[in-house]
Structure formats: structure tokens, C-alpha cells
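Just below is one structure, and these are the notes that go with it.
One chain of protein is taken out of this complex; the other chains stay put.
Each chain carries a letter (A, B and C) given by its place in the written order, and its residues are counted from 1.
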Amino acid sequence: MRVLDADAAVADVADGATVLIGGFGTAGMPFTLIDALVRHGARDLTVVSNNAGNGSTGLAALLAAGQVRRMICSFPRQVDSYVFDDLYRAGKVELEVVPQGNLAERMRAAGAGIGAFFTPTGYGTVLAEGKETREIDGRAYVLEYPLRGDVALIAARRADTAGNLVFHKTARNFGPVMATAATTTIAEVDDVVDAGGIDPEAVVTPGIFVDRVVAVGAEQRIAAREGASA
Amino acid sequence: MRVLDADAAVADVADGATVLIGGFGTAGMPFTLIDALVRHGARDLTVVSNNAGNGSTGLAALLAAGQVRRMICSFPRQVDSYVFDDLYRAGKVELEVVPQGNLAERMRAAGAGIGAFFTPTGYGTVLAEGKETREIDGRAYVLEYPLRGDVALIAARRADTAGNLVFHKTARNFGPVMATAATTTIAEVDDVVDAGGIDPEAVVTPGIFVDRVVAVGAEQRIAAREGASA
Amino acid sequence: MTTVESQLRTVEHADRGPLSRDEMAQAIARDIEPGSYVNLGIGQPTLVADHLDGDSGIVLHTENGMLGMGPVARGDAIDPDLVNAGKAPVTELPGSSYFHHADSFAMMRGGHLDVCVLGAFQVSQRGDLANWHTGAPDAIPAVGGAMDLAVGAKRVFVMMTLFAKDGSSKLVESLTYPVTGLACVSRVYTEHAVFDVGADGVVVRETHGTTVDALRERLPVQVRRLED
Partner (left out) sequence: MTTVESQLRTVEHADRGPLSRDEMAQAIARDIEPGSYVNLGIGQPTLVADHLDGDSGIVLHTENGMLGMGPVARGDAIDPDLVNAGKAPVTELPGSSYFHHADSFAMMRGGHLDVCVLGAFQVSQRGDLANWHTGAPDAIPAVGGAMDLAVGAKRVFVMMTLFAKDGSSKLVESLTYPVTGLACVSRVYTEHAVFDVGADGVVVRETHGTTVDALRERLPVQVRRLED
């Protein structure tokens, strides 16, 4: 694991990359890393995130910058998802809607080396049209495949120098799963402590899943968030 | 979640039940609960556990009592597995050997509502003979099914009155997975604290997976363990 | 709730009006057993929380990664990192726990929640649920956790008005809206009546401000009384 500044951390994100972006709404959204990705300018991205941006900052800013070709998410439509809504209606961004639990489980499968799995979620719905189905023990399932990222951008509360992460309340959400599913995982954190500074029993994401850490500071994180809700 | 004594906790384990028993060797083995299950006397059990008993206590005692019809495990053969070895060679216990990661993942699938999953582990080996296989993205996989328990017996470090559990070092092993995979999960713990006494960020097994807790005390746990290695 | 569960005859409360939204929430709360693990979805069903007895030991799950969710947060208690599935700030109760999304949805899909309460556009007589999409061609599709919740809980309760704004019944023979989940709903709470649905068809458990016979006139499905 290396500690970098945000611009250096995202410098090698390639055009056309699949980028997993943590967060449930703005809770757990890595604003600092997304801002750096906007400055970096990588284009034609496929972004996997639960929502499709709120207000005009964070993921919404990345969308507004025209860098996203395709969104894979569970719930794009929100009261303040106007940036996405306009792009979608104008045909400027593609959308794949995935049930939230299948979204999480597909990334879990990618990180866990599972080739495919049968899930009951979505069976009999339009979101399972064309997919393989099977009845197992009297229950109907849909076959779903892993969802991998080239890069994951996530936000955590704290890292240690071994790359271990802990999170903060429901801002944890997709972060730990995405960390396992990407070739390169980049975490923004409030602070970085020495190895041993996080209780080994309380580590949520082991350092093996974390490639780069950006220490943002709690103040900057709160400022970024307030920018987000402004 | 109810706090009970060990005998009351296992009183309704039925003959023929599938019992998931935590532990990797003796680390994390629920000796107190197994002792109670020996006193209870339920027979024709299918036991799922990583090993097949060490020495003459714990799982080995359950085997010696003739209560186990079938073992599902990854590694029965050990330097001190003489109880199992003798029963097996005498044809008195059946054995299903499952690769350790498939064993864990099959229980995880049971707890997670996954109908089946494609795993690369075991492909091309005798342990996958007769199983469905598939090539996905150029890699070969075997289809494996969930492994459910009627009861799980596990050992944890501490519970709170909401049933949340934390574990101790590598004694964690199969405990959290088995807790999700059984209809009834019974945990023996060193102590039980009030709700709020375990940091919500550090809970390993949420209380929703824990039905009964037996407070054993650290001293009794250590005594049971020393009995085990005697 | 013991009395409700062991109910043998349909009860007709014709001497009063339909249930208010709060009364519907109260009726649902009454039917949730003490000690249950419950997900209240988003929107109207979250009202149920206001009617749960604090001593009941009922634990609320929110699919964005928490058990032991407390009431909505106000003032200084607001933490933008502690939100419910509707993204409103909430609080934590003693005994709460946090977990990531894959674990949270494994918990749901694995059938560990006792009850889930959802809103609906339509419910069919066999318990099929439509609540995620109107099917309108210009609507941006958004499913969230609806399909996971529909198939995950041991019992799925629906809280909805019985009739749409155009007067048509939302309890239907077969769904015309896009499916969320098949044969997943067990009970439907409406302002006019509470129904059990499933393989045996529709059974009226109780009516409010109407009678079973009067409902039969307005509903496109066959309904039975408990005692039939």
C-alpha cells in the first residue's frame, strides 16, 4: 500500500476503465478522489455505484464532465439526480439497472473468485429477461455473473500503514465489497495511523485489498460533503 | 436471543439433525456445548466441522459416544484424530471430504440465500466427480450447493444482550459463517455484556444470527481446552 | 398479536371509517411479534416504527448496512454517515451493528429477517408484488433494494391504499405493472381491509368502514372469509 495525494492516486486511470465508486447517496462517497478523477479527465468510463449522483458534486460532477459512458447502479433516480437525469434523457449516458443486492453480490463474487451464482432476486422480472434461470430445491433462481472493476474509489474512516481500513457507521456500505472487486483499490481516509493502530479484531477491510491511500483529513471530508449538499 | 445454560441450550437437538460445529482443530471449538450434546444424547447426527476431532474430548467425545452417523469435513486425518480414525476404519461413521474453502462457501451460500455457485476449487479432482462443471471466461468451475445446518454450535469471546458476538484471534474461523447457515445458532462465550457493551463497528456476528448464548466464563473455557489437550 | 394470529373469523368493523395511515401503521406494528428483526423499507412503511413498543425487543434493519436502527435524527444528532435506506439521517440504539452491503443483502436474501414491510403499486391474489416501476415509457428505471426485500424476508407485508387514484383496485388477479417479486407477499394492509394473499387466494382478515360483501362488489378478485 502506498500513501499518495489524490491526483497521483488516480493518475493511471485509463480511458474506458470500469470504476467502482463507493457510497450510498453521499454517505461513503469518495468526493476527494472523484474530484481528482475529474481533474485527471479519463473518459468513456463505466461507473458502478449504487446511485447516479446527487446534486452537482461527487459522482454528479464526474457525470457532468462527460466522462461517464455507462452507469451500472441500482437506483439512479433521486430527488437531486438532475445531472444524471438530463444526460440519460438526452441519450448521453447508458444505464444498466441491477437490484441492489445482486449488485453487491456480483462484486463480492468478483472479489471471491466465484464464476457465477444463482440468486432468487429478480427472478420473473424484466431485469432478469434473457438470463439463465434454474429451479433448485423448489425455488426459482437467476444466474448472475461477477462484476469486476479496474479501479475502486472508496472512502473509509481510517487506514493504518498496512492498508487496513475501518469505516464510519453506514458510510461503510459498498466500500469493503468494492475493495475486493477491483484490480486497484484507492481509499480516501480521514487519517493514517501506524501499523498496530487499528485493533486486528476490528479491521473491516484487510490491507491486502487496498493499493493506495489518500489521507484527506476529517475537516476536508466534511467540507467536501457540505459542498455536496450545497 | 436467550441466555441459557448449556444443557437447556441443546435440549431440542433432534436425532438425525445436521449440526455445524465451529473450530479449526481446538481453536474455536465449543467444548462446553459439545459436552452438553453428549449428555443430551441425540443420535444419528450429521456433523459439519473442519476436522474430525482431536484427542478424546470435544468433537472426539461426541464421535466416541456413537452419536455421529456422518462427518462432513475438510481434514479428518490428524496426529490426534484416533477416535475418528478407528470409527471410520470400522465402518461406523461415514465421511464426506470437502475442500476447506468450498466447505466455508457452501455454508456462506446457505446463510446468504444463494441457490448454488460455480467455484474453481476442486475442478478436475476426484472430489468433483459427478458434479456439474462449466467454463466461464476461460476458466473451469464446479457447481456447488448450499450446506445448511439445523443447529450451529460455536464459540466466541463475548456476546452482548442483543446477541452480537466478537471472537478471539484465529478462534474466529468458521464461527461467523456457521452462525448464518443454521436454523438455530448457539454460541458459548466467555461473558455476556449489556447491549452497547460491544462497539457497533467491531461486531463480527450481528445478533440476528444468534439464537441462544451460553456464558461459560474464561476460566471454564481454558479448563475445557486443557482437558482437550490432556 | 397473538390474538390476531389465532384469529378464526373475519372481523368487520363497519361502524367506523377506513383506517388512517397512522392506524394502518399501528395495525402492522401490532402484528409483529416481539423480538422480530424487521425491515421497514422506505416511505410510508417507516411510519410503523412509531408504533412499535420500546420494550418489544424488535430490531430494525436498514439494508444500507445496519441492525438496531433508532429514530430519525434531529439537530445535533444528525450524522451524514448514519442514514437509513431512504437516505434520511437516523440514530443508533444500544446493541446496534454495522456491516457492508454484501453482508446486509446476504442477511436479507438468506431469510434472516422476520418481517419486511413494503409499499406497492399492485399485489396479486397469489402474492406477486409490483412496487418498483410504473412501466411508464419515459420513467428512468430504479429498483434499489426492492427486489431483494421482496424475496428475502420470512414474511412480506404490504402497506398500501386499496384503490388507485383512478378508482381501480391495487389488489389484482394478475399484475399489470412490472413485477418486483413473484409469490412473495403474505399480507396486505389497506385502509379498508387487511388481506392474506398466497397460494390459497385472498382471505379478508378484517374490514374497516366496510364489509366483506361491500368489498366483493369493488374488487376484481375472489375473496374469502377466514371462517369459509
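Everything that follows uses one rule, which is that contacts are C-beta pairs under 8 Å (C-beta built on N, C-alpha and C of every residue); 3 or more make two chains touch, one makes a residue touch a chain.
Here the structure is a predicted model, which is why all the values come from computation and not from measurement.
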For the chain that's been dropped from view, list the shown partners it touches.
-> A, B
The one of A:Ala11, A:Ile208 or A:Ile222 in touch with the missing chain is A:Ile208
Full-complex contact with the absent chain, from B:Thr26, B:Thr57, B:Asn164 or B:Thr185 | B:Thr26
For the chain left off this view, which of B:Pro30, B:Gly55 or B:Pro99 is in contact with it?
-> B:Pro99
Identify the residue among B:Gly53, B:Pro76 or B:Gly163 that touches the chain left out of the display.
-> B:Pro76
Those residues of chain A that touch the unshown chain are 108, 110-114, 160-162, 164, 180, 194-196, 200-201, 203, 206-209
Residue ranges of chain B at the interface with the undisplayed chain = 24-28, 50, 74-78, 85, 88-89, 95, 97-105, 107-108, 119-127, 140, 167-177, 204, 225, 229
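Keep this in mind: only the chains that are shown with their structure count from here on.
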So which one's got more C-beta contacts, B-C or A-C?
-> A-C
Report the inter-chain centroid distance for chain A and chain C in whole angstrom, where each centroid is the mean of the CA atoms.
-> 30
Residue ranges of chain A touching at least 2 other chains are 105, 119-120, 167-169, 204
Chain C touches at least 2 other chains through residues 92, 98-99, 106, 108-109, 151-152
